[in-house]
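Note that this complex is displayed minus one protein chain, with the remaining chains in position.
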Amino acid sequence: MLKKKWGFSVLASVLLLSTVLTGCGGDDNTKTITFWTPLTGDDGAYMDQLVKDYNATNPEIKVKHVITADMYTKISTVLSSGKGVPDLSIIHADRVPGYVKQGVLEPMTDVIAAQPELKQDNYLPQAWSTGTIDNVQYSVPLDIHANVMYYNKDLLAKYGVESFLDDNVVTIDEMLSLQGKLDEGDYVVNDALLGWVILAQIQNLGGDIQQDGKPAVNTPVMKQAFEEVKKVNDAGLMTPFGEDGYLMFQSGNVLFSTDGTWSSTAHAGVEGLNFGVTNVYSTSADKFTNRGSSHLFAMLKNEDRSEEKVAGIGQFLEFIRANSMEWAKAGQIVASKQVNESPEYKNYMQSFFTSDEKETQSLYIYTYEYYPYIAEAVDTYCGDIVRGNVDIDETLQTMQKFVEDKIAESAGAAQ
Amino acid sequence: MSNQMAEQVNKSPLINNSKAKKGSSISISKYISYLFLLILCVIWIVPVVFGITTSFRSQTEVVSSGFRLFPKEWIFDNYVTILENTSTAPILRWLVNSLYIASLHTFLVVVVISITGYGYSRMNFKGRDTLFFTLMGISFFPGVVNLIPSYKIIDSLGWVNSAWAMIIPGLAGMGNIFLVRQFMRGIPKDLDESAHVDGAGHFRIYWSIIMPLVRPVLIVCALFSFTGSWNDFLWPVIVFTDVDKMPVTAGLLLLQDIYGNYRMIGQLMGSAILAIIPTLVIFLFAQKYFTQSINLNSGIKG
Partner (left out) sequence: MKKKMSLAPAFFVGPHIILFLIFILLPTIYGIYASFTKWNLMSDPTWVGLDNYRTILFDGTSTFHTQFTNGLKNTLLFVLFTVPVLIVLPLLIAVALEHKKVKGKGLIQAVLYVPGLISISAGALIWLLLFNKQLGFVGNLFNSDVSWPANQPYAWIIIIVITVWGGVGGNLIIYRASISGVAQDLYESASIDGAGPIRRFASITLPSIRFPLIYTFVMTTAGAFNVFGQPLMMTDGGPRQSTHVLMMYIRQLAFGNGESIAGMASAMAVLLGIVILIISALQYYVMNRNAA
């Protein structure tokens, strides 16, 4: 009996306490810019710092940074209910064409008009133009985050192949030259972001994923891209299927890891891992591509967004353009030239990718409107193709059909 | 802590073996029971221990080859990192929010399911079972795509960004009611029939006869509801925008990295461990009660 009472009183006091705690709060929505980002983890903390720095300049309208773990689903819910749409958000490059077509993005025209420095010349051009559709600008870029290749310096020395890096491009032939020369348990390359690597080879081979607006998956170029990468696997040089190649690189058993710019901080956290970064391996010595996406500031359609807020957004974006060095800490390639051309930026490993014109051009962002479906198809099937588990021709047909079926089902809904 | 647990489990058969020298059939069956439980416990606890110890490992050690159940060097950085990040992550606030949401939800669940379960098992009304099975059947439709309409309903009730969005909708679930109904069906009919004859109304029978008898299962349901509400992260991510109002599981998602959350393995383990401590404590507290043996004649035995 006593216990029962005790239980109830605990419950009661918890409820009371929490009601008191949750009872307060409430914002003046007209005086703040609600800013949604999908930046969880450390990235969110860096962005938080940037927002704090901006608010410390005492702007008329302050920015409220809201990190959401499942932002795109959340965007769907608020757009469909029409309430609670954020004033500003960060979206990924591949979302732009779809959102524009569905008419849910507001052009940045007014924002840009008020802020003369928010223009293509001040940013990495491909990051800026990924938001340009029919000559209308829908976004302002924050960064490019690309698929890059880390290398283990000690292993390169061990096998005497530092020369691979001489021309800044490691070719598949160079990697194949190591066949039979590695100790047991060592591998030349892992399969991190394998789908991204395949899509980079498409560029290296001079192909594309679309033809006249139609998806082009089942193509000779795609087949060649797969076959080239498959050679590495067939020679026993790729980390085994199903093994965590990313961790194996951190364990110091893999010469090259094809993961993202954002992994540099994690790799740096591993003691004794002596690593550097270079371009993703290529089919030829003449061309290399680092497939990327981009974080973009964009405004979802929201009728309640006042002119003052739009002006405030412009000020905020201009502040970011001039002050986003903080964002380099996240490992990303900052899009603003003022930042990525400054001497301080050179301290960051990813500055390699803006170090010269050829590097800058190697950062490639796909802007085809149905790119997400193609990427999904490639990600779903690339492992089995490269590992030789499936017939390549048949699977390419399946992938082509996969993309076409999805496009057919989505197009009608958008009308 | 878990190490001790494992040891205790390991030791106990020996202690008891020496004690029991009664009937041989009892000791054989006991021996088999022990062996069976022992093997299971070891298989079950090793991953848990490994998870806990991994939260005390540096990334360097996580990726170094070879299997070690315990870290070479215990480090606390993972927890420090998780708890330090208080600007974006008011973890204590989240815990309070979760406690409020889960407790109130659980309390209401127990009220709703016991009353409703009674209605569907001990009362007679026309179409009772048809109604029950219809509701049950409807609830079997996977609710994945129902996210949008559910959100619209919450929105029109004005519950976006409010704890009610997590407390109330779950009360509509059929699972626990089904369980309670099944338990109540197992109680002999003559118990309440004789009470009816004595003039007791439904509420009296529910409260003073049936409720005490189904207490163990209500505690189990309470446990499931509390854990379920505590661990839910898909829904709160959608309905909460304010960091300050989030429950802890949704909040912890904000600490994980977007690019596959295994970048920092120790940290992921650390946050998972932190998140289960409260539910574990509740379980340890509750398990005393749901296995209490009940005698139909003399009430709760203890």
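Going by the order they are written in, the chains are A and B; count residues from 1 in each one.
The rule is short, and it goes like this: a residue touches a chain if its C-beta (ideal position, glycine included) is under 8 Å from a C-beta of that chain, and two chains touch if they have at least 3 such contacts.
Here the structure is a predicted model, which is why all the values come from computation and not from measurement.
J.: Check each of A:Leu39, A:Leu205 or A:Leu247 against the chain that is not shown and name the one that touches it.
T.: Residue touching the absent chain, from the options given: A:Leu247.
J.: Using the touch definition from the top, which of B:Val160, B:Leu223 or B:Met246 touches the missing chain?
T.: Final answer for the missing-chain contact: B:Leu223.
J.: Touching residues of subunit B against the unshown chain: what are they?
T.: Subunit B touches the missing chain through residues 5, 8-9, 12, 15-16, 20, 25-26, 29-30, 32-34, 36-37, 40-41, 43-48, 50-51, 54, 62-63, 65-67, 112, 115-116, 118-120, 123-125, 128, 131, 133, 135, 137-146, 148-150, 153, 168-169, 171-175, 177-179, 182-183, 185-186, 196, 201-202, 206, 213, 216-217, 219-220, 223-224, 227, 231, 233, 249, 261-262, 265, 268-269, 272, 275-276, 279-280, 283-284, 287-288, 290-297, 301.
J.: Spell out the interface residues on subunit A facing the chain that's missing from view.
T.: On the side of subunit A, residues 72-73, 76, 79-80, 94, 98, 102, 104, 185, 240-244, 247-248, 251, 253, 370-373, 375-376, 380, 383-384, 387, 389-390, 398, 401-402, 405-406, 409-410, 412-415 touch the unshown chain.
Throughout what follows, only the chains that are shown with their structure count from here on.
J.: Using mean CA coordinates as chain centres, what's the subunit A-subunit B distance in Å?
T.: 37
J.: For the complex, give me every residue of subunit A touching subunit B.
T.: Of all residues in subunit A, those touching subunit B are 11, 14-15, 17-19, 21-22, 25, 38-45, 48, 66-70, 73-74, 76-77, 80-81, 83-84, 247-248, 250-251, 253, 260, 262-263, 266, 269-273.
J.: Under the stated contact criterion, what part of subunit B meets subunit A in this complex?
T.: Answer in residue numbers: 58-60, 62-65, 85, 87-88, 93, 96-97, 99-100, 103-104, 107, 147-148, 151-152, 155, 160, 163, 233-234, 237-238, 241-245, 250, 253-259, 261, 263-264.
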